[in-house]
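Taking it in order: structure first as structure tokens, then the write-up.
A protein chain is absent from this complex, but the other protein chains hold their places.
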Amino acid sequence: MVTYIIRRLIGALAMLFVVSAVTFSIFFVVPRLAGVTPDDMANRYVGRAATAANVQATAQKLGLYDPVVVQYGRWVKGVFVGSEYDYGAGVEHCPAPCLGYSFVTKQPVWPDLVDRLPVTLSLAAGASVIWLVIGVSVGVLSALKRRSIFDRGAMIIALAGVSLPPFFTGLVALSLLSYGLGITAPGGAYVPLSENPAQWAYSLILPWLTLAFLNAAAYARLTRAGMLDTMGEDYIRTARAKGLKESKVIGKHGLRAALTPIVTIFGLDVGILVGGAILTENAFSLQGLGKYATTAIAANDLPKIMGFTMLAAFFIVVANLIVDLLYAVVDPRVRLS
Amino acid sequence: MKKKALVVSAAGAVLALGLSACGGGGTSTPAATEGGGSTSAPSAGAAGFNAGLENVTNPSDAKGGTLKMAVTEDWDSIDPGDTYYGMSWNLLRIYGRPLVTYNPAPGAKGRELVPDLAESLGVSSDEGKTWTYKLRAGLKYEDGSPITSKDVKYAVLRQLDKETFVNGPTYFNDWLDLPKDFKSVYKTPDVNTDSAIETPDDQTIVFHLNKPYSGFDNFAALPATVPVPQAKDTGIKYRDHVMASGPYMFETVEQGSRYVLVRNPNWDPATDPIRKALPDKYEISLGVEANDLDNRIIAGDLHVDIAGTGVQPAALGSIQADPALRERADNPVSARTWYISILNDNPPLDNVECRKAVIYAADRVGLQNAYGGQLAGDIATSLMPSGIGGWKKLDLYPTGSGDEAKAKEALTACGQPNGFETTMTFRSDRPKEQAAAESMQQALAKVGIKLTLKGFPTSEYFTAYAGKPAYTKANGIGLATNGWGADWNDGFGFLSQIVDSRTIREAGNYNLSVKDPAIDALVDKAFGTSETAARDAVWGEIDQKVMEGAYVLPAVYAKGLLLRGKGVTNQFVTGAFDMYDYLALGVQQ
Partner (left out) sequence: MTAPLDVSGDELKATPESVAEGAGAKAIQGRSLGQIAWMRLKRDKVALTGAGVIIFLILVAIFAPLIVGWFGHPPNQFNQDQIDTMTMIPKGGSGISWDYLFGVEPVNGRDLFSRVVYGARISLLIAFLATLLSVLIGTVMGVIAGYFGGWVDMIISRLMDIFLAFPVLVFAMALVGVLGQFETQLQVKGDSLRILLLIFVIGFFNWGYIARIIRGQTLSLREREFVDAARSLGARGPYILFKEILPNLIAPILIYATLLIPTNVLFEAALSFLGVGIQPPTATWGGMLAAATKYYTVPHFMFFPGMAIFITVLAFNLFGDGLRDALDPRSGR
């Protein structure tokens, strides 16, 4: 088990390397192949009143004239040993892990990411609990009352959630509940958990529900399918024949097996979500990683995009690792070879 | 299906109810009495639609409270030496004081320049090449240290370094008589720069230009003249702690998400005749979702949308539908034109008749609708907006829904009687520009001009596509949506960056299509004319030449539908920025 974990950790590190290299080449190599010159790239970052000299100076300063490999090497070096940055009036050392400085705002990327992480974590934590609970319980009930009105109704509501983009549901929810009825917090209201847990939950309840509405369907559908599968298994029949209570049959035997795929997608979804719920954060003006990514993408701010991508990748890798370990717990038959 | 429709429309009704419930009447909060009993009586200030254009609405001298402002996107920088957004030029005056600034007064009076750090407007000599200002006595930074003319000089010199401060305008770079060996205050700190700016004593500053300019006070009003103490300058990091010279200083700076400003204890009202400094605190949120921002202003959760360009389409509809909300709205004309560049690099648009055909065929009403309708702009007849000196109404082209007969005539004259094909670019993240492009496609198809539409993100639009001649030539781009706002309200402030062909570079151009030696010559003539009326006339002539050459198809002179905040006092639209003036605002408690 321990060696397995260690091996996976090393694998995870290697993966992050690959992701960083791929991301870097997508943003630095592919444009070059398409004929974008370093000056063209620098041009995005020199503001409205740029002269040719400014553009070249900026390209020089951002190191865009160097071969891409050298640029990538500099980025990797920054992550491990830190890097220097000329802020005009002097040179600043950015300690490891230095993900570079924004090309646009000139802010170091790493502290920004750290600042915004709690918002996204709060959003992901609350939303995922809600959709997991709702999704799984609706799924189980639907499976037990198969083809009933409840089953059909639950499915239709769940599917409506998948069909609507959160930027729309969020906007309408805010208009009706926050500004119309005044029962939920307005957009952009975020209170840190450490400051006031009740306010924290109040300020986030609407984003949680919006996000949960989007994701609960998949869980309900998968749980229902999994339950139907397992409830037809021989061992369930055996359990029933033994005279076990139905609740125990369902809870201990049925649900457990049905949860295998749920664990997989839950791990993935949470991993992806912690990397930034882009649309929901935008709809509710939450200053999390997703919002950060949106700004970065809109401004083509490469160091920010790199930093965000790496952090998102990190969470997904960690989530994968946890999922694989959980498999062993949920389904002991899976060997950790 | 039917049931769902009912639910949705019921939801809409609830929304409307909620809005009107919130929109009714003035303040629901009891009037606290910190500043005495001077909360506004309805009769004292004007109220109603457009009341803020010419009057101070809800006037009051009551101090205290927190003014909540928000903006949908981050702006370039809060460093006065590094910003090029109108909203930040307006706002930064609460924490920074330039030599000269715009009079905080409604309407056209707001365009008048008044001395701020300086005792009076600039005194010129040497036929407009030398400009002298004297600072007021007793000026202090937030830390109590004195503000001297050397700080103003340093502030102007530091922002010349466009490698470090990439955002600001380059007027001082272009006009100051700088020594050849001067690179930047950081790289060449020891070079003597007295040929450009002299500071004979701590109160006096003298600017020397390389060519005469009679409107130099416009330069002195740029944020670049907000003083920066050299000892506290940290280059690009200065934006993390800007030293306040105005009545407010930064308490919290979270770049990209939040700023909080509180009173600057060392600001002395005796040195500052123009600022009322009413609120105790400013809270500024960044990155607020656009529709949510409007909703929060309607509901009273926010006071001011800093961007000042007008509400989103959804709120525009709500405001029109609700008389109580309409009472709170103003609809000023801005010094900004939305237009379509007609690129003359590729045939057949190299022929002026073909360009004219495009203008004749265009549905001008449709374009106005695309940009948001009557409340979002008046149909433009020329490039230069109507509020700018020297503007005259041109009548070169019809402004109806497209003149097919004249367009066909022009097409025949240019040898393309059956029309032609070309490509039009637009900014894909701007729905209004997309609508404009779609309108052009529909209108031009009627005379046989077939448009292919191509959208690109704003961040790349000028640097990699529409503003890059190599790209537009290779890809046969004929039309491109464009827009421009004045840096200040005269011909120079509006036109100089977008009609002078000599400013066109390899990429990143805003002037996409005006390449005419006759116009370049007129620009030089305008620079060299010192008498205001004569100079304005030259800019007006340039405007006419641009239209005669059919280099652009003007769409609208932009207007914004602004919403006054609930419980905000002294709110009015300043002619300097065509948005609410941010110096005078107060908040009822």
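We call the chains A and B, going by the order they appear; numbering starts again at 1 in every chain.
Basically, a residue touches a chain if its C-beta (ideal position, glycine included) is under 8 Å from a C-beta of that chain, and two chains touch if they have at least 3 such contacts.
None of the values given here were measured: they were computed from a predicted structure.
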Of B:V166, B:L316 or B:M384, the residue in touch with the unshown chain: B:L316
Residue touching the undisplayed chain, where the options are B:V206, B:A357, B:A410 or B:A437: B:A437
Which residue of B:N264, B:S285, B:N369 or B:T481 touches the chain not shown here: B:N369
Candidate in contact with the missing chain, chosen from A:A59, A:V104, A:V119 or A:I316: A:I316
Contacting the left-out chain in the complete assembly, out of A:V18, A:V70, A:V114 or A:I183: A:V18
Hidden partner interface residues of chain B, rising order: 1, 4-5, 8-9, 11-12, 15, 291, 312-314, 316-318, 320-321, 365-366, 369-370, 372-375, 428-429, 431, 434-435, 437-439, 441-442, 452-457, 460, 464-465, 471, 474-475
Residue numbers in chain A that touch the chain omitted from display: 11, 14-16, 18-19, 22-23, 26-27, 30-31, 33-36, 147, 155-156, 159-160, 162-165, 167-168, 171-172, 175, 217-218, 221-222, 225, 228-229, 232-234, 260-261, 263-265, 268, 271-272, 275, 278-279, 293, 297, 300, 305, 308-309, 312-313, 316-317, 320, 323, 327, 331, 333-335, 337
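The working rule: only the chains that are shown with their structure count from here on.
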Chain B-touching residues of chain A, taken from the complex the two chains share: 36, 39-40, 43-52, 54-55, 57-58, 61, 87-90, 92, 105-107, 112, 115-116, 171-172, 174-176, 178-181, 186-188, 282-285, 287, 291-292, 295, 298-300
Chain A-facing residues of chain B, complex: 11, 14-15, 17-19, 22, 70, 73-74, 76-77, 84, 161-170, 184, 186, 233-238, 254-258, 285, 287-289, 291-293, 295-296, 298-299, 301, 429, 457-460, 463-464, 468, 505-508, 510
